[in-house]
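I'd like to ask you about the structure that follows.
Note that one protein chain is taken out, while the other chains of the complex remain in position.
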Amino acid sequence: MIATIDIEFTVNGKPVRISVPPRMTLVDCLRDMLGLTGSHIGCEHGVCGACSVMLDEVPIRSCLMFAVQADGAAVTTVEGLEGPDGKLSPLQEAFWDCHAMQCGYCTPGMLVAAQGLLDENPDPTADEIREAISSNLCRCTGYQQIVEAIQLAAQRMNEGPDHA
Amino acid sequence: MKAAEFEYFRPTTLDEACGLLADTGDDADRCLLAGGQTLVPMMAMRLARPTHLIDINRITELQGIRDLGGSVEIGAGTRQRAVEKDPITRRKLPLLAAALPHVGHHQTRNRGTVGGSIVLGDASAEIPLVALILNATLIIHRRDGRRETMADGFFEGPMMTALEPGDILTTIRFPVWDGTTGSAFHEVAPRKGDYALVSAGAQVALDANGTCIRAAIGVGGCAPTPLRLQAVEDALVGQRLTDALITQAIAPVPDLIDPESSVHASAAYRRRAAPQLVQRALLDALSEARP
Partner (left out) sequence: MPDDRPAASNYRYISQPRRTKEDKRFITGRGAFVQDVQLAHTKHIALVASPYPRASILSIDTSAALAMDGVLDVITGAELAEHTDRLYHGVDLPNVRWHPLAVDMTRYAGEWVAAVIADSRYIAEDAAELVEVDYEPLDAAIGIEKVMQPDAPLVHPDHGSNILLKKKFVWGAVDDDFAAAEHTISYRARWGRSSAVPIETFGVITRWSEKDEMLEVWASIQMPQYQEQIADALRIPLNAVRVHNYIDVGGSYGVKRGIKQTVLSGYAARKLGCPVRLIEDRIDNMSGGDAHGPDRLFDVTLAYNGDGLIRSMKMRVVDDVGAYPGRSIQQLGKPISALCGPYRMSSIEYDVTSVTSNKTSQVAVRGFGQAPTNFALETGVEKIARRLGLDRTEIRRRNFIRHDEFPWKIPSGTAYDSGDYHTVLDKAMRFAGWDALIAQRDAARAEGRLVGLGIATCLEPGGGNNIFEHLLNEKIQITTFVESALLKIDGQGQVTVAISTHTAGQGHQTLAATVAGEELERDPDGIRVVHLDSLEALPTRGPVASRMAIMLGSAVSKAARRLRNRMIHIAAHDLAVADTEVEYADGEFTVRGDPTRKRSWLEIVFIAHRQLHRMPPDTEPGLQTIEVHAVPGGGKLPNEKGEVQIYPCFSFQAHIPLVEIDRVTGQVEILDYAVAHDCGTVINPKIVRGMMMGGIGHGIGAALYEKFDYTEDGQLLSGTFLDYLLPSAHEIPDIRDTEHCTPSPLTSHGQKGSGEGGYLGAPAALASAVNDALAPLDIAITELPMRLADIEAALHIHATPVPETAP
């Protein structure tokens, strides 16, 4: 048995100090050790994107990282997208308004991918939206209402905080 | 799909990494971990089972994009997405800029590295193909020294390169073409972002009269390694590039390549598609050179 390794990082703004086996993936660590079960496992070979989280502010596949690699990093999961008082982000509100999901399994990863897009490009075209979410597979929605939700969120965010 | 056990190392300097890799004479299977976008799935499927995983993501010497005028140096550990977004790439390495959006997806490019793709040496991968077309210089370090080698000759076989045990690819130096140039990259993949079935990259330089003075053309997915199409280049250099000339120049392509069949495309498919993709790339490169 290989010894565990101590790591320190932040998850959704909170500091975490744990000891992890080297081969434990970041997604398994988040889910099983930290109880953050919002990030989901769909393939474990980096194709479906259900495990997407933000690492140092960019979306990545957490099944393709070992938890030890997150040492010193800032991780944001779906649980961290809402405000500290539980206020939903404009993107989450738009997903709800547009019913941009059905079973909800791909949704956390999709939200992270979409948030990553809007962080970088607050006024994306429909093509840019599809390009950004092409990292994340959804079997339920056919993507239509997801694209519409991201467009709606961008529109609301660009109109200003009073309109969101 | 959980990886087999391994010992984990995280060197912070290149010297330290070379030292860790250089230990030989035991049963250990040492492997470098960079972006992990290909290695980690293979470990999850237990097709790769390193006993010693050496994480080189913290080594700053492997990061960075440097414009040296006649060339651009990219640290092997630089994220594909950083290269994609850097203005230097668009200005000085347009062929690489054209190829990068085809490499996986946003999220994989956020972690995947330029060097990682090159040392994997997948004949269907875009970055090795670009490196070969431009004949990039590959700078390799090991514990007892450093050497430079060219992309031409580096890719030896399917997923096999000239890297020796103990080597670390540290920098890729891409030559910059001056003058009036145009480049283009085309690929066919089952879905956008998938491994290419066939890909073609082309870069041309024209003189003031519009005559082609330089051409570099290559294909991926058509042989055990990425392939440079010297014969096609020779047919174009010194000529005015017309549609007819290009059509003629691509005619020998099916005989220049040695594709294999896979579940998504037969060798025959690749043989038929390759010249057409080369043609498309050449026509686009040409129209970029002389808008």
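First chain written, first letter: the chains are A and B, and each begins at residue 1.
Assume a contact is a pair of C-beta atoms (placed from the backbone, for glycine too) under 8 Å apart; a residue touches a chain by one contact, two chains touch by 3 or more.
Keep in mind that what you see is a predicted model, and the values were worked out from it rather than measured.
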| item | value |
| --- | --- |
| Partners of the unshown chain among those that are drawn | A, B |
| Residue among A:7, A:65, A:111 or A:152 that touches the chain left out of view | A:111 |
| Residue numbers in chain B that touch the chain omitted from display | 1-2, 4-5, 45-46, 188, 190-194, 197, 263-266, 268-269, 272-273, 276-277, 280 |
| Residue numbers in chain A that touch the chain omitted from display | 1, 21, 23-24, 31, 35-45, 47-48, 50, 77-79, 81-82, 88, 92, 95-99, 101-108, 111, 126, 129-131, 133-147 |
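Convention: only the chains that are shown with their structure count from here on.
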| item | value |
| --- | --- |
| Computed distance of Cα centres, chain B from chain A, in Å | 30 |
| Complex contact set, residues of chain A against chain B | 1-2, 5, 21-23, 25, 44-46, 49, 52, 55, 58-61, 63-66, 68-69, 71, 113, 116-117, 131-132, 134-135 |
| Chain A contact footprint on chain B (complex, rising order) | 1-8, 10, 33, 36-37, 40-41, 43-45, 53, 55, 57, 81, 105-108, 110-111, 192-193 |
